[in-house]
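Only one protein chain is missing; all other protein chains are in place.
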Amino acid sequence: MERFIAETSFHVRYAETDAMRIVHHSNYIVWFEEGRSHYMRARGTSYADFERDGFFMAVTEVHVRYMKPVYYDERVTVRAWLEQARSRSMVFAYEILNSANEICVTGQTHHICMTQDGRVARIPPTWLAWMTSRENSAR
Amino acid sequence: MERFIAETSFHVRYAETDAMRIVHHSNYIVWFEEGRSHYMRARGTSYADFERDGFFMAVTEVHVRYMKPVYYDERVTVRAWLEQARSRSMVFAYEILNSANEICVTGQTHHICMTQDGRVARIPPTWLAWMTSRENSAR
Amino acid sequence: MERFIAETSFHVRYAETDAMRIVHHSNYIVWFEEGRSHYMRARGTSYADFERDGFFMAVTEVHVRYMKPVYYDERVTVRAWLEQARSRSMVFAYEILNSANEICVTGQTHHICMTQDGRVARIPPTWLAWMTSRENSAR
Partner (left out) sequence: MERFIAETSFHVRYAETDAMRIVHHSNYIVWFEEGRSHYMRARGTSYADFERDGFFMAVTEVHVRYMKPVYYDERVTVRAWLEQARSRSMVFAYEILNSANEICVTGQTHHICMTQDGRVARIPPTWLAWMTSRENSAR
């Protein structure tokens, strides 16, 4: 069984670098999130609509491994896929590639579905179906 | 007539630097905002309570002048004061000093009072009184 | 005389929003910078090469006007153009448009050319020619 991998690319911003002249390590977490956003768009939906429906996917864990630095103005690619989907929680996994197509950073984020008043909730079945679907329906 | 100036100090974070090895110019806007937050705390109140009362102080303009760079781990000071207060709008002014007490960055931010459904509103009189008071009531 | 306007588009990241549920006002300064980076790429060059040549374009002033808020996941467009070019300094101007193509934020940034040991310098003539050229040579 192969899984759906969403890929998005963009240039490294100057503001994302630090005094080591490389991308600051906290920015990869922001890029993971952008990878997740893109994953939703690639399914023909949007995380914005998930929130409009009254839910949040709260982050419960983040794990990152840094192998190679990334530099300003490189065109990086973020690959994001759903590693695990349960009724109330999800695990996303990521790879970040530099412009030479080398894997520089990998990671995982764990999420739990919550209502907007802060209670743990089941992921609505339509959403679960969209997110775990194997077809690409990029808008 | 002298005005009340709120002063807060903190160390420059590594994440706030960029590949020029200085503080990235966007971070001073974040520090201005922290200066404003501190201004409210120094009046014995909090911007968090202003929002709890159903209002926002939306930013309408930002102006910044950069004179000297600031470096990682320096202890900087942010001075913030109210330059102008009207029934619906406010102008704050700022100075940022490095650890040698030199003025490195100056600026102004303009704000308009809004209700949470997005309409321009009068600043509630109690708030206006707190913000324009000349006494320091730091909590 | 018409001028060259560089346009780049991307989705608003969740990390760029704040508790008002809109894009935090400091992020537009980062987007201006990304607009500048794109301007350089659209001329077939890169600001990274400018630094490799031993120069910096230090920011001396930033001015921003906020007209409308921008929201998570919108596809925004940043327009950047050179408003003024002198031997040692430059002024860039910007417009940020939301997904409905409305101008939400405008601004200007002022820059001065410096060597990497911190002295004001003339912008190298080849660079000045590239930056002020009216042809698009997007890579």
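Each chain gets a letter, A, B and C, in the order it is written, and its residues are counted from 1.
By definition in this document, a contact is a pair of C-beta atoms (placed from the backbone, for glycine too) under 8 Å apart; a residue touches a chain by one contact, two chains touch by 3 or more.
All figures in this text were calculated on a predicted structure; none of them were measured in a lab.
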{"item": "From C:T17, C:S37, C:T77 or C:N98, residue that would touch the chain that is not displayed", "value": "C:T17"}
{"item": "Which of B:S37, B:T60 or B:Q108 contacts the chain that the document leaves out", "value": "B:S37"}
{"item": "Of A:R3, A:H63, A:R86 or A:R122, the residue in touch with the unshown chain", "value": "A:H63"}
{"item": "Touch residues of subunit C, complete complex, unshown partner", "value": "14-15, 17-19, 21-22, 24, 26, 72"}
{"item": "Interface with the undisplayed chain - residues on subunit A", "value": "19-20, 25-27, 29-30, 33, 51, 56, 58-66, 69"}
{"item": "Residues in subunit B touching the chain absent from view", "value": "10-11, 13-15, 30, 33-34, 37-38, 41, 46-48, 71-73"}
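Methods note: only the chains that are shown with their structure count from here on.
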{"item": "Distance from subunit C to subunit A - Cα centre to Cα centre, in angstrom", "value": "27"}
{"item": "Interchain centroid distance [CA atoms averaged], subunit B/subunit C, Å", "value": "25"}
{"item": "Residues of subunit B engaged with two or more neighbouring chains", "value": "19, 26"}
